[in-house]
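Showing just some of the chains, left in place.
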Amino acid sequence: MAKIGIKKKSKRVSAADIPHVGPGTPCGEWLRRYWLVVGIARDLYDIPQAVKVLGEELVLFRDQAGRLGLLGEHCPHRGTSLEYGDIEDGGLRCAYHGWLFDVHGQCLEMPAEPKDSKFCRKVKHLSYPVRELGGLIFAYLGPDKENPPPLPNYAPLIDRGGQRQIEPVRHCEYNWFNFFENSADPAHVCILHRNAGYGQQSWGDHFFSFTEMPRFEFVETHYGMKVVMTKPRPTADTEFIDEMSLALPSVIQVGDTEFVHAKMDEAALMNDGSRCEHMLFLTPNDDDHFMIFTADNYTGPVDDFFTRLKELRARETPAQEVRPYDKRKHMPYKGNIRQEDLVTQGTQGVLGERDEHLGISDRGVIKFRKIVRDAIETAINGGRPKGVVDKKQAHELFRLDTQVGIRARKSN
Amino acid sequence: MAKIGIKKKSKRVSAADIPHVGPGTPCGEWLRRYWLVVGIARDLYDIPQAVKVLGEELVLFRDQAGRLGLLGEHCPHRGTSLEYGDIEDGGLRCAYHGWLFDVHGQCLEMPAEPKDSKFCRKVKHLSYPVRELGGLIFAYLGPDKENPPPLPNYAPLIDRGGQRQIEPVRHCEYNWFNFFENSADPAHVCILHRNAGYGQQSWGDHFFSFTEMPRFEFVETHYGMKVVMTKPRPTADTEFIDEMSLALPSVIQVGDTEFVHAKMDEAALMNDGSRCEHMLFLTPNDDDHFMIFTADNYTGPVDDFFTRLKELRARETPAQEVRPYDKRKHMPYKGNIRQEDLVTQGTQGVLGERDEHLGISDRGVIKFRKIVRDAIETAINGGRPKGVVDKKQAHELFRLDTQVGIRARKSN
């Protein structure tokens, strides 16, 4: 990424650029300014793990000393996949000719070369910095690999005395941004999810109403944007509040998980607010596939909170009756929030290729696309885009706003 | 479709244009001048039905009042497939944000927009006129949607006191025109189908003979072309006749279904002619897929004609012995006329891309391609192509010639 001189014209991007993440694309270059989740620590065993990230074929592994490496999938010698290599002797050894690479991509051995050969020292394979935090494995695929920005101290991943869980990775087969911008669009909760979890407990029932929707505000923040949903209740001076946050480049935190999915004690929640940080990290594999990594941190009083949450989620099977003549591919989907999202987002097509008619209720989406476009432009013009942590703040907790409960009513 | 001025040079098309049906192609634009079958009434339930027509993704539905609609598959709001929408409240409602559309594509509701918003009135989604006739659902995808040509009163679909049947739709995975022009090629009946139904009853046996073929004539008609097959029998002054008709843009009527598949009383048929109108309507999904809709109207004396026809068709299983070493994909196929057609047409490749050597026995195919090319040229140059019904004849029965039986021998 060339730094742009003062007099040069800034490069601009449009919404149609956002879905495209491959090397050399504006959005791809932007995403390479951040740490992205590429794996789950407990799922990384003593075998290499092939993973495609931003259109690039890579292989993730942990060497025998426990160090993490993320290398180009194909051996620089003659191209064989290192997915079938062996973790041994201080690195990852290609099966074909035994070239051995350490986690930095440095070639350590070439068994077939003359004993006195120096060739091995000259071969440094593509590698990216990798860090583990709170059970997730992050990689930085950006231009300044020797000096990457700080890995944000995402609150759910930092040990602060609560319980933590990492869900199994979810693999989705559509464009990543359909999922991401869906969180900037709270109206869909009242409509799409009206038959699902939100409608089957008191919080959803009186808050996410199809006919009497909450008020929505969209507030730009230092990390991205937050969605503020309010409803003038339960007294004349108070209002319910429910917030969701989107952090660049691809992180979502949902505030109301305890209400919606764990069905926790409502009164306590109203007074004390949410005690569960429920965070989703999206990583595009390519333009048509992405992964969702989910981390939670619960600091409330329930001992078996995640067991209970899991049980309740499992009960959210689609409630939709499927008639014998109904052969539609994704049936049934209604009654399970995640499947409802998948069906509606997965059939949208790609932003910039689909026709759209946006209304006032899409102002969150419009605003968020602008925030993302600005960040991409900042990145490709050489600046530090929103959400990249300043080195001076490297040790601060990275926390997203997701207030839930009752607050004094604001005039508006 | 721009009207061409008098002095402008007419646009020409070649045979290689015929297979290509997408928006903007000459053949695609021509096909959009006609009513095409897009579904079967009895198969359209209270759920939307996604259907691709001429390369366009659409969704067919019947609203609660019984009105038929054919809309763009993707919601104009943010692209979600309306195949997963709900039929309710006077239209089809998108699952994602609840936009409601009537059968004309008019947006009726946008639940998340402000109550006083007029945005909804301004959004009119892509829609095409749809009509039901005799159990089939036709749509007009042409340029003049407000004033489409008359839907032809295809004889088998009009109630004239007989029995009617609509067969299940057949989905084929090759180019539509391979199937269509196969009907302009009667020689294949004597050769390809010699081991199938045609060879196993007296009519086929003495008429569709491999070694002594009938005489073939190809007669241009107001609707397209008819194939006249004759054989000088049974007396010196008479000849057998068997006709098949091709109506533009994609309709076939076969005359000898009673002989060949229902194996009806031969003497009666010879004297009285066919009493079964057996009509096939082809609708291309795209260049590589098409649907066959089949309608019959029987006016003869047999009460359970279609039950009997179905039973006899079911018996036409391929008679071909398959040896243990024979791993060819489509085996067995011989002995069933429909499978014989599928194997030979499905492996032809696409007209204009394949090499061809046409002989005298291909003069029907050559003539028919010319008729189709002329019609396409008429359409793209602004005229009314053959087979589009004049408004003045909107109420006439649309009948194709398919005489079968014995007639006085014609000198030739």
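When the chains are written out, they are named A and B in that same order, and each has its own residue count from 1.
Operating definition for what follows: a contact is a pair of C-beta atoms (placed from the backbone, for glycine too) under 8 Å apart; a residue touches a chain by one contact, two chains touch by 3 or more.
Because the structure is a prediction, the values reported are computed rather than measured.
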Quick one: 2 copies here, how many in the whole complex? 3
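The rule is simple: only the chains that are shown with their structure count from here on.
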Separation of subunit A from subunit B, taking each centre as the mean of its C-alpha atoms, in whole Å: 49
Residue ranges of subunit A touching subunit B (in the complex, touch as defined): 185, 187-188, 190-192, 210-211, 213, 323, 325-326, 328, 330, 333-334, 340, 343-345, 347-349, 354-362, 365
Looking at the complex, which residues from subunit B come into contact with subunit A? 43, 45, 47, 50, 74, 76-81, 83-84, 95-98, 110-114, 117, 119, 123
